[in-house]
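Take a look at the structure below.
Only one protein chain is missing; all other protein chains are in place.
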Amino acid sequence: MIIVLKPGISRKEERSVLREIRKLGYAPHVMRGVARTVIGAIGDELTRANLETLLAQFPKAIESVTPIQKRYKLVSREAHPANSVIRVREHVIGGQQLHVMAGPCSVEGEAQLLRTAEAVRAAGATVLRGGAFKPRTSPYEFQGLGEKGLKLLAKARRATGLAVVTELLSETHAGLVAEYADILQIGARNAQNFQLLIAAARTGKPVLLKRGLSMKIEEWLLAGEYVLAHENPNLMFCERGIRTFETCTRNTLDLSAIPVLKHESHCPVVIDPSQGGGRADLVAALCKGAIAMGADALLIEVHPNPAAAWSDGAQQLSLDSFAQLMKELRPFIQAAGREPAH
Amino acid sequence: MIIVLKPGISRKEERSVLREIRKLGYAPHVMRGVARTVIGAIGDELTRANLETLLAQFPKAIESVTPIQKRYKLVSREAHPANSVIRVREHVIGGQQLHVMAGPCSVEGEAQLLRTAEAVRAAGATVLRGGAFKPRTSPYEFQGLGEKGLKLLAKARRATGLAVVTELLSETHAGLVAEYADILQIGARNAQNFQLLIAAARTGKPVLLKRGLSMKIEEWLLAGEYVLAHENPNLMFCERGIRTFETCTRNTLDLSAIPVLKHESHCPVVIDPSQGGGRADLVAALCKGAIAMGADALLIEVHPNPAAAWSDGAQQLSLDSFAQLMKELRPFIQAAGREPAH
Amino acid sequence: MIIVLKPGISRKEERSVLREIRKLGYAPHVMRGVARTVIGAIGDELTRANLETLLAQFPKAIESVTPIQKRYKLVSREAHPANSVIRVREHVIGGQQLHVMAGPCSVEGEAQLLRTAEAVRAAGATVLRGGAFKPRTSPYEFQGLGEKGLKLLAKARRATGLAVVTELLSETHAGLVAEYADILQIGARNAQNFQLLIAAARTGKPVLLKRGLSMKIEEWLLAGEYVLAHENPNLMFCERGIRTFETCTRNTLDLSAIPVLKHESHCPVVIDPSQGGGRADLVAALCKGAIAMGADALLIEVHPNPAAAWSDGAQQLSLDSFAQLMKELRPFIQAAGREPAH
Partner (left out) sequence: MIIVLKPGISRKEERSVLREIRKLGYAPHVMRGVARTVIGAIGDELTRANLETLLAQFPKAIESVTPIQKRYKLVSREAHPANSVIRVREHVIGGQQLHVMAGPCSVEGEAQLLRTAEAVRAAGATVLRGGAFKPRTSPYEFQGLGEKGLKLLAKARRATGLAVVTELLSETHAGLVAEYADILQIGARNAQNFQLLIAAARTGKPVLLKRGLSMKIEEWLLAGEYVLAHENPNLMFCERGIRTFETCTRNTLDLSAIPVLKHESHCPVVIDPSQGGGRADLVAALCKGAIAMGADALLIEVHPNPAAAWSDGAQQLSLDSFAQLMKELRPFIQAAGREPAH
């Protein structure tokens, strides 16, 4: 930790600060600068107290306290320099192939789901998405079909060979959802629901962790650390837009998170352009940008009849638009040095 | 809902839009303006489909769709024009008296908790706060004493007569925490963990719902609606700072939320200045502002030795600072036409 | 405008509202819905009063007032459905060719500038960037070489044939800067300095308008409207990152602004990945994303020795990195159906 002292404090006050630093397990190292005196407190920050508490104890002597170690370990490139790959049925996510996960926002019924699954399979998707348990801003909105929805997802998997990703909403459902899904999705609203992250990790299934609406990347990596620290190495990060002041898109898709995550972490990166912009007309451009910037997979909302969708209709693509999109993406996949999964 | 059509669309396209509106259960009402044609779709928006899906179906014909009904009911002043009051043991929150809830960020042990409880009681607090289950950004940080912490809170209540507020982190602990606590706190990270809100509501205990880091007030009211819709009328909203670009405070305490909530809702409003600024030196000013603006209660972090605190030391007040603060607040409580609880 | 009335107001109050709407020049049109009464106020919103003032006059009767017309005209696709192209010397920006504008953050001296100009020309740039007048957060930082810098830019143009883009900081310099520059840049901090926009427009030179740090796209379009309304049709919008809570990048580059601007406006779109991320190591990925999403040009900071740069060293590319980048971009330009300018 780096402790900056205020100008003009007495040597006696300085000695009190040094004494307290030693008490908390660090070796202090004093540097006298031109305008400020700085103390380097040497010791492993992950296993010792956070010295930021000194600010409260010495408000008149200390100007700032700055940690220097990164707080995440297992998700970091330092711990695992090569890219991680995740096996999902016969597929590998995070490798040479670019994967597309597609399907409806919510599972609404057998006909809707099977028709979508067949169409996205034919267009080149390898994973079927669809919400059986839905987190809804209002208690008066459709909350999902629950277990019935999970069974329909399994049926669609048998019919098409697609793998299945679906959201886990409650710790108490972890076993149930893991029975049906190939990938457990943790939604943006639950991205720091650590109990849920631990429950998901313990199922052993791959976990797709969406970024919270106002989560710094460091916090996101630390939330991912909960999964790896509970002995599940199969973690993907999924950027789905952050909350900003802009209102002409539902969220601001932070595509720069792709190179930042690739720099900090070894885990695969998935981009959700549907939630990211909240507008079907932006999905194609956002997919192209995501691929060009190094995403490993895309998560796209597709519905046979978006206008009749029970949730988030404004951002779902029709089956035809999706098939068209998949064709348009090919040159960008190639430019990025990847190949389409199939 | 109000549907604005794009300029220059054909009457045939317009008829298709009108047909679809009728199919979704609304009566369309056309107004031809100077630059745009506007359709008012008449029907109860809470029980019918959200017409925003029309944007995906008619991207070339429709410019925007705007709901006009408020999405929350039970938390609204329309439903309940008078202020709600909440009984917590012998106290009434939301009435004439201003309450102060105080205590350590985390329960760390018997001596720490009892000493704090006695000191805050003596200074005028009526509720003891203290985390037994702690949501921590990193898996390597102290996660709370769990049930042992709850038992210490109960012991402190017996010793001092203070009521107890503590955080509920997991659906699976709802029964356990409700056994010991007088008020269940839902933290900012779980403010849209709807399963947890439902579990908390079902215990029947008063619920203190913190605002999520980037939650719009409308979303917060809707999260509160989950509590009332599950037949628990005892809801308080607690503003604890929102996330903005500013970095010299940990969060930006949105004090304007007080008059906005008072305008929209009948539920009591609590302010947390400790999380709000993240700096002990700002707590006094933020408390004064909160009282002047109409808060019903304050939630303040206090620790016998902030520098040795196991969590969030930089924002906790010492026992002496808290006692001094309570004296300083008196003239502001009086100016606001309230009286201190005791 | 759409005026939503509060539930339960009397017919008398309603009549007062209607009377006031007529007085302000609109024809009111009443729709009685299930939960609310809505008034459509018909009239050209661009030439009449904004009815939002009614909220202050009738606080107990009116819930909300929503304009329905777009506030910009000349920058909009409605006014000019085809893409605009801008001639800059022998080049055309906004057409089939993708342009790269490159050069140092600040003009520091003849050797630095000429060496950079030759290198970026050789690598494929068509426009030289370089600040002669620099807006600096602190008065103690280097403020630019002023007219001397402009002369060096002109000299570099003669030597290399590159066009020149440089920032205009002060109304009083508009004539001077226009004498030397081919494109006038308006920086983020001045994006709503309307006097400066008008002065820039009046020079007749093409204007590159950066987005303000927290400017909504609607406000940005309206700032651009100032340029077109002062009879200068040669406007480019340049996205350079918005301010969000994320701190691991200097700004959050909002690449979704590209398809949004292309949808709303006919003006060319430029992306600045250097300011956007504030980190040299992110520039390549951001350029690729920008091209894939439809940008017409890139604005990249390049310096012969970034570590010795007088401003913003952390985000400038070296000459070699820039040459390497230009090669890497080729497949993405092709995938986007464009060709590199030269």
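The first chain written gets the first letter, and so on, giving A, B and C; residue counts start at 1 in each chain.
In this text, a residue touches a chain if its C-beta (ideal position, glycine included) is under 8 Å from a C-beta of that chain, and two chains touch if they have at least 3 such contacts.
If you're wondering where the values come from, they're calculated on a predicted model, not measured in any experiment.
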| item | value |
| --- | --- |
| Residue touching the undisplayed chain, where the options are B:Ile3, B:Val17, B:Leu222 or B:Ile291 | B:Ile291 |
| Option touching the unshown chain, where C:Ala27, C:Ala111, C:Ala159 or C:Ala314 are the choices | C:Ala314 |
| Among C:Ala119, C:Ala280 or C:Ile333, residue touching the chain not depicted | C:Ala280 |
| Touching residue (missing chain; options A:Arg243, A:Lys262, A:His303 or A:Arg338) | A:Arg243 |
| Absent-chain interface as seen on subunit C, which is shown | 20, 46-47, 50, 52-59, 71-72, 135-140, 169-172, 189-190, 192-196, 212-214, 219, 222-223, 225-226, 229-230, 243, 279-281, 305-309, 313-316, 318 |
| Interface with the undisplayed chain - residues on subunit B | 214, 216-218, 242, 244-249, 252-256, 258-260, 263, 276-277, 281-282, 285-286, 288-294, 331-332, 334-336 |
| Touching residues (missing chain, whole complex) on subunit A | 2, 4, 7, 29, 31-36, 38, 40, 42-46, 64, 66, 68-69, 78, 214, 243-245, 247 |
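Convention: only the chains that are shown with their structure count from here on.
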| item | value |
| --- | --- |
| Same-residue or different-residue interface between subunit A and subunit B, half as cut-off | same |
| Innermost chain by mean C-alpha position | A |
| Distance between the centres, which are taken as Cα means, of subunit C and subunit A, whole angstrom | 30 |
| Geometric centre distance via CA averages, subunit B-subunit A, whole Å | 25 |
| Multi-partner residues of subunit B (each touching 2 or more other chains) | 214, 243 |
